[in-house]
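See below for the structure under consideration.
Removed: one protein chain of the complex. Kept in place: all other protein chains.
Each chain gets a letter, A and B, in the order it is written, and its residues are counted from 1.
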Amino acid sequence: MMIKRMSLWQWVASLVMLSMILVACAPATPAAPIAAPTPTEKPAVEEKPAAPTEKGGGVLIGAFDIGPGGCPQCIPYFATAGHTWLMKIWTPLVSWNADVSGLAPQLATKWESNEDATVWTFHLREGVKWHDGEPFTAEDVKFTLELAWHPDSGARITPAAKELVGWEAYSKGEADEISGVKVLDKLTVQFELTQSDPRFPYQMVGAYILPKHALKDLKPADMQTTDWWWTNPIGTGPFKFSKYEKDQFMELAPNPDYWNGKPKLEKLVNRYFADETAAVLALESGDIDFTYVSGDVALRLQEDPKYQIFSGPSFVTNYLIFNYRNPVFQDKRVRQAFLYAVDREAITKEVLKGTAMVVPCIAPDPNMWPKEYNKYPYDPAKAKQLLDEAGWDYNYEFEAWTYYTSQFHKDALQAIQAYLADVGVKMTPRFMDVPAYNAEFYTGKGWDVSYRGLGVNVGNYPWNFYLSDGFPGAEGGSLSGYKNPDFDAMLKKAQAEIDPDAYLQDLREICRFQNEEALEGYMWTSIRFGAASNKVKDFYWFPAPGGGPYEDHPERWCVEK
Amino acid sequence: MKKDTRGVKISPEAIPAADALLEVESPTRRAWRRFRRHRLAVASLLVLLLISILAVGAPLFQRYPPNKIDLRAHSQPPSSEHWLGTDRLGRDIWSRTIHGGRVSLVVGLSAAFLSTLIGTILGSLSGYYRGAVDMVIMRLTDVVMTFPSIVIMLTIAAFVGPGLRNVILIIGALSWPGTARLVRGQFFSFREQEFVEAARCLGVRDRRIIAVHILPNVLAPLLAQVTFAVGMAILTEAGLSFLGLGVPLPTPSWGNMLETARNLEILQQGPWMWMPPAVMTLLTVLCVNFIGDGLRDAIDPRLIL
Partner (left out) sequence: MGRYLLRRLLINIPVLISVTIIIFTLTELAPGDVTDFFINPELEMTPADMEQLRIRLGLDAPAPVRYLRWLNQVLHGNLGYRFKNGDDVAWIIGRRLQATLILIGAALLFGTLLGIALGVFTALRQYSLWDFTLTGLSFVGISMPAFISGIFGLYFFSVRLKLFPSGGMWTIGQGRSVGDLLYHLVLPAGTLSLAYIATYMRYTRFSMLEVIRQDYITTARAKGLPEHIVILRHALRNAILPVVTIIGLSIPNLVVGAVFIETIYSWPGMGSLYLDAVLSRDYPLIMGINLVSAVVILTANLLTDIFYSVVDPRIRYDEESSRG
């Protein structure tokens, strides 16, 4: 069962940005950039290795992880980002498809569930070999999950793990296997869940499969500290590990046995940069061929024919969350006034230079929006009127917390602050670092408003942020202090919905409710960018949520010499 | 130009003799006369005065409120409308720069006052009592001095959170060791002198001897030290803000205006957004240092700080 493929590109295309987005690959390689995958797709054996006359191969150097990169952050299950790179060495059962609108088969070619979505069966790809030549089997899947989701491993335990039958006993040390993960035969693995989860395969997107034969003696507690990851890692991905230099780069060589065809590149290098600035300069000096870039840089580079720009939605919505424990925010008119007071269109257009799009609710994906909703156009007079009606105290001062440090968000929050000041609302931004923010924000106490981001897509809806009892750690059991049994019922209905179309309809209803209530101050979702040199052909990049792996066909990438 | 110019120069050592001839000139007047000879210092004093007037009277000299955004006129280069251009939110750089001067001056003066206060108290106690008191205070000074102050400041600033008051407290509480050492050294030399002995014989209490008899003698060299401390405090605030740990946005401060230059696009495309605060910081600190130098020469040319 798969969620119907939804063309996110339709809305991206509608943006002003379009002109800069689709920079076609050179005509020399006529193949379509990314073919829509079908679950039964066979390894592309008919695609011949590069003919000697054709300029193929080359070395592609990219900044695939910005910020202090490299190992041990190169370890699957520990890395919080960097999936674009992890996918080159390791492969999960399923990944996102190219535009992150649905799932694409990877090591699993097909998957299906029983009636009530409590048992999921994955059929694995035939003939896949590990980089050292050993065959890949269902045993590797079970081994991997029991290693990574072992309580001693220290890896982030994904929601998928907790849904598995037997995981609780396993995590307490009462069982030495996760009984809900069953190897039916060499190429079939089955997952039994404690509750219905119609979207379980989405939870498996980041679960890279590791080789049992190479790691069977590894103690789970050593998973994060073993140097195997950067000395001799073995995967099933299109590229094999070849060299790693701490703080500098990791180099990969093509895997001739890759199930989707031998990669054309001779080498693929991930170079680490301290920040975007350094990476962009390296791109401009020709040291590297690809990096993520901010909207500013993308706008500048698109004028230069030397570069191709890639873009897509960030799947992160920026919004002001109100603390309902503070009575002043319980009045709907106050919350709506905030939306009327801020010229969100002007901010996205002028400050964010069209690299963001105004949203009606927490969902950043227009597929999840209802047809009709309140747009809350910029109207300071109306804002003032609503504030007056609600009896707003114009001497009341409060802070807006944020953990953002990028120029983009600093500008955005200062703009919001200035617009609110224009209607007499006194809000002071407070810029915190991530640990300080998390330590206080999640208690639900001490803050009034926070400017933050939340990742939302069809596969992962942040139910716990909205359910009245979704946040047991915070005061009163919910994050914002908002409690509404009707809204809870809407959320629970969607959560349990098995039919994809009905599920989407439920999400739209939720969106309509959030929009009308101005449950939160919904601002915008940003578009993220990557830039590659034009020497790179058939390259593909997409800003996946949380860096989750997606289908990018690296075996087709090549660099003109 | 003559190779050996020593004969031409009025060496500082020659001045006491001149004073002896004049006899009537007070030390303050003498210092002022010497200070006026330091032309750079006098010029600096004038420039600094101008900067201070602009900063203190910022609301009078501003053309727009410093936090007034104008999204239709953002990122504009200098023009007659906006003398120094606008930033990414369309805020007037001229207004923000002169308002930023207020922050710098407030931080510079308050932090220098605080550090001088702490340094003078500890230094006096240490230098007057010597022995165990001195030992303890000097070890404390060692601990504070052992660390490049920026490390401790980074640590504390990250932990207590940004804010004008916190920045002043952090800078003030960590930059006193130099002052303490200077005052201690002065006390060492004064406490043995006859007038102190005499006071002690008359039964004057220690606290009074320190405050009334010795301290006024230390004030002159201290003055130069305070000047340098103001310069250091201004730089430190700018540095902390530059790393995002200083005065929080949207309050304009030179440091956090400069911080935007860490973004390559702004560095490259909008030099008018970060040049004014950079130049103002440099100019202010330069003036403060010249004045300090002039003061030092005027008060005690042999003192090297």
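Rule of thumb we're sticking to: a residue touches a chain if its C-beta (ideal position, glycine included) is under 8 Å from a C-beta of that chain, and two chains touch if they have at least 3 such contacts.
On a predicted model such as this, the values are computed, not experimentally measured, just so you know.
Shown as candidates are B:Leu169, B:Val204 or B:Ala278; the residue that touches the absent chain is B:Ala278. Only one residue in the set A:Thr121, A:Gln248 or A:Gln505 touches the chain that does not appear here, and it is A:Gln248.
The hidden chain makes contact, of the residues A:Gln73, A:Gln302, A:Thr348 or A:Asn515, with A:Gln73. Remark: the omitted chain is touched by one listed residue; of B:Leu84, B:Leu182, B:Ala261 or B:Ile299 this is B:Ala261.
The chain not shown here touches subunit A at positions 59, 61, 68, 71-73, 78, 80, 151, 154, 156-157, 159, 224-225, 246-249, 269, 271, 273-275, 277-278, 281-282, 285, 287-288, 316, 403, 433-442, 452-455, 462, 464-465, 472-473, 546. For subunit B, the residues touching the absent chain in the complete assembly are 1, 5-6, 8-9, 40, 138-139, 142-143, 145-148, 150-151, 154-156, 158-161, 231, 235, 238-239, 242-243, 258, 261-262, 264, 267-268, 271, 274, 278, 281-282, 285-286, 288-290, 293, 304.
By definition in this document, only the chains that are shown with their structure count from here on.
Subunit A and subunit B have Cα centroids lying 49 Å from one another. Contact residues of subunit A toward subunit B in the complex are 276-277, 280-281, 294, 296-297, 300, 343, 346-347, 349-351, 405, 407, 410-411, 414-415, 417-419, 421, 429-433, 436.
By the touch criterion stated above, subunit B contacts subunit A in their complex at residues 67-69, 71-72, 74, 88-90, 158, 161-162, 244, 248-250, 260, 262-267, 269.
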